[in-house]
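A single structure is presented below for examination.
Showing just some of the chains, left in place.
Chains here go by letter, A, B, C and D, matching the order in which they are written, and residues are numbered from 1 within each.
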Amino acid sequence: MPLKGRVVVNETYCKGCEVCVAACPQKVLGLAYDHITAKGYHPATLIADGCTGCGICSVVCPEAAITVYREKSGESRESEGGR
Amino acid sequence: MQTEIVVAGFGGQGVLFTGQLLAYAGMDEGREVTWIPSYGPEMRGGTANCTVVISNEEIGSPMVEHPTAVIVMNRPSLDKYESMVKPGGVLVINESMVDRPAERKDIKVISVKANEIAEKLGDKRMTNMVLLGALIANLPVLPLEAIEKALKGHLPERHHKLLPQNYQALREGEKYKVN
Amino acid sequence: MTINELDSMVYTRPDSLTDVSTHYCPGCTHGTAHRLIAEVIDEMGLKDRTIGVASVGCSVFAYNYFDTDFVQAPHGRAPAMATGVKRVYPDRMVFTYQGDGDLASIGMAEIVHAAARGENITVFFLNNTNYGMTGGQMAPTTLPGQVTTSSPNGRDVETQGYPIRTAEMLAKLDGASYVVRRSLHDPKNIRLAKKAIRTAIEVQMRGLGFSLVELLSICPTNWGKTPAEALQWLEEKMVAYYPIGDYKVHPAVAEIK
Amino acid sequence: MARELMKGNEAVAEAAVRAGLAAYFGYPITPQTESLEYLSRRMPELGRAFVQAESEVAAINMVYGAACTGQRVMTSSSGPGISLMQEGLSFIAGTELPMVLIDVQRGGPGLGNIAPSQADYNQIVKGGGHGDYHPIVLAPASVQESVDLTVLAFDLAEKYRSIVAVLSDGSIGQMMEPCELPPMQPLKTSFPDWAVSGAKGRERRFLTSINLNPAMQEEMNLRLMYRWQEVEANEVRYKEYYMDDAKFAVVGFGSTGRVALSAVRAARAEGIPVGLIRPITVSPFPSKVLEELSKQVEGMLVLEMNAGQMLEDVLIATHGQVPVEFYGRMGGVCVLPEEALREIKRLVKGPLTTTGHPRDRWLNRIAKKN
């Protein structure tokens, strides 16, 4: 059973650089073209199901904008994104 | 006769180029002009603005407390500049990026959903031209043709294919003439 | 999606970063480097014993982003300023954060001498092959042929000189204990970079002397590339010229991990 | 010739090229960098020397070396960079070499900011470097004047074997204005008899600033001073506006002088008999002119983007013969025409005095306002 995860992008920090989008192995991240942040950027957001909570997006995000959660079930496994 | 115009917005919105275009057009029309920019710490994003002065005689200060006209391309710029416009002056607002109406009653306010218009014309980057068209329509400083000539004369050769679109953006803006 | 009480947090913004949005361009790896350093400070519990030294470059405002004591040095002089701080407080963690213009151009004398003195500080050296803050001029690290605003026809090594491989050069100094190069272009390298950052700070906290981590970095804005393109250019062009590796690991350091 | 819309920094660079600049050495710093960038393309294209130095310390010493050949050489910078050049500048002065320095001032002290300022007047005019020496300092108020004064700077540098600084600021450097460029001069081909080039066919030469014998060093110091008296006698430049019938005078240099012009016009429009003196050479300072005017007017207002630096030169020149008031903005804030006009009106209203320091009155006044 694939791990289930969630990411929350903090729009104070996100600048829509798409680095997380490119890095996401599940291709579930994209930019929210429907709105802009206070700084004028389209922020990143989950655009599909399938996030495993691997945390790679948070490893590459230059703005430390992403918080990554994983369903408790997966807690015992070492996070791939942990450093 | 001296006219001072401020263009303000995010970096990347074409703020500085819009001002330069006014300056070129003014110069080509034989007027005295100055263009002066100011920007924040950000290389990309952040705020940027410039002041253009167009005059019939040697220009003193290139900056003024109370410009004749202001184009604001985002909300922070509206907050900063609204109060500064000279009474009776012109304020052009990019409604697409500004979520409140202007408060001043003693100036001419023109609100244009410029992003939408530009996107409809096929290129978001022409937002500034729409707003410039709206300004020119409401400020008797230069004819629109002068802007078009300047655009042709000073847009880098490789962008000349975009000229018709830009002209159209200006014309779309021009429609926002307010009396 | 809502956050479930039962979910565990895999990652969140480190404590040692302030709640402030940076002025960096979208995608700029200055942010990445900040984050990694902050994570290590968190992990080592050094937040209230750290004094950072910002330099002049895009990272001039680093003090706005790190939630630790900070000072801000004149262009290139961060190692000297850090020396002043460290000599007064030998038991604090003192680090500099410098760009390649700052460290390898105007600040060359100060970095060489801090290393030669074995000054017990840690240096994070961001190599993005140009001067970001002033608009993308040539740096000592600009690659041969690379176009910048002050090498408009591409860096001509005949008149504009050869890039400096800083880590390799500093490694020649007896006072330097830990000198390595890492890159920030992909998850794997970012993780390795973090490890090196940790080791470098450990070196300092154990009093082993001068440590420096060179971090290959991108400047999408001045390179005229999207962040993705820039990361790729880094991987392809920069890593070839600036090999990732350990250039000086003092025997005492090797024990750390 | 056609007028072109040019950015101040680029116009200065092209002007220098046309004045026969043979070698440029510099280091990027806002708000000056466009000059360096422009020359990084232009100089090699003409086969001339351009080096982006590793620092301002290196840049000024490259200039020092190149100046020893008698060629036309230049560097440009701003606040922090100019501070780093002070040792080199003192050496160049001590070796009596011609060179041109473009200083595009920004807010300070320290890293400050990149907005326009005039707070480095003392540094440039009174000698930021060690030892007694006086650079010639030209203060442009527009892009056109930047161009013209850059060309003049090279001529004066050679005439007096002197450092000539063009004291500009971020507003003039970043501003675009129409300007007319000078004609292209060829590079120099003959050089003065002190210049080094290899001793082919002549006695060998050396250039140095050291002189361990105080008596001989003093001779050198006196030579500099007498030369400076010549400069003071021959090279004072300034512009007068509306002074003929003026009862009050505003004194301002560079961009502030230009802002003052707007204010003076507005004041005249309201019938106030005020004129403007804008020093073009802030060093040599137009002291005689001000001394004369101090007999004509009832009061003077000095406007600067600093805390009153040129002010002291005005005080020395007028030595208590006329009341002087001061108004300044700092930290990158520009004086605007509207506030300058307010200050003119305040001057006219009085009271006026010749005792105490105008700086103190200004500070006390604005302290009350805050």
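Just so it is clear, a residue touches a chain if its C-beta (ideal position, glycine included) is under 8 Å from a C-beta of that chain, and two chains touch if they have at least 3 such contacts.
Keep in mind that this is a model prediction, so the values were computed, not measured.
Summed over the full structure file, the protein chains occur with the copy numbers A x2, B x2, C x2, D x2.
As a convention for this text, only the chains that are shown with their structure count from here on.
Taking each chain's centre as the average of its CA atoms, chain A and chain D sit 54 Å apart. The geometric centre of chain B is 34 Å away from that of chain D, both derived from CA atoms. Each chain gets one centre point, the mean of its Cα atoms, and the points for chain A and chain C are 25 Å apart.
Chain contacts: chain C has residues 24-26, 60, 133, 135 touching two or more partner chains.
In chain A, 15, 39, 41 are the positions where the chain touches two or more neighbouring chains simultaneously.
Within the complex formed with chain D, the residues of chain B that make contact are 20, 23-24, 27, 32-38, 58-66.
Taken together, the chain C residues at the contact with chain B in this complex read 23-26, 58, 60-61, 132-133, 135, 221-222. The residues of chain A lying in touch with chain B in their complex are 15, 36, 39-41.
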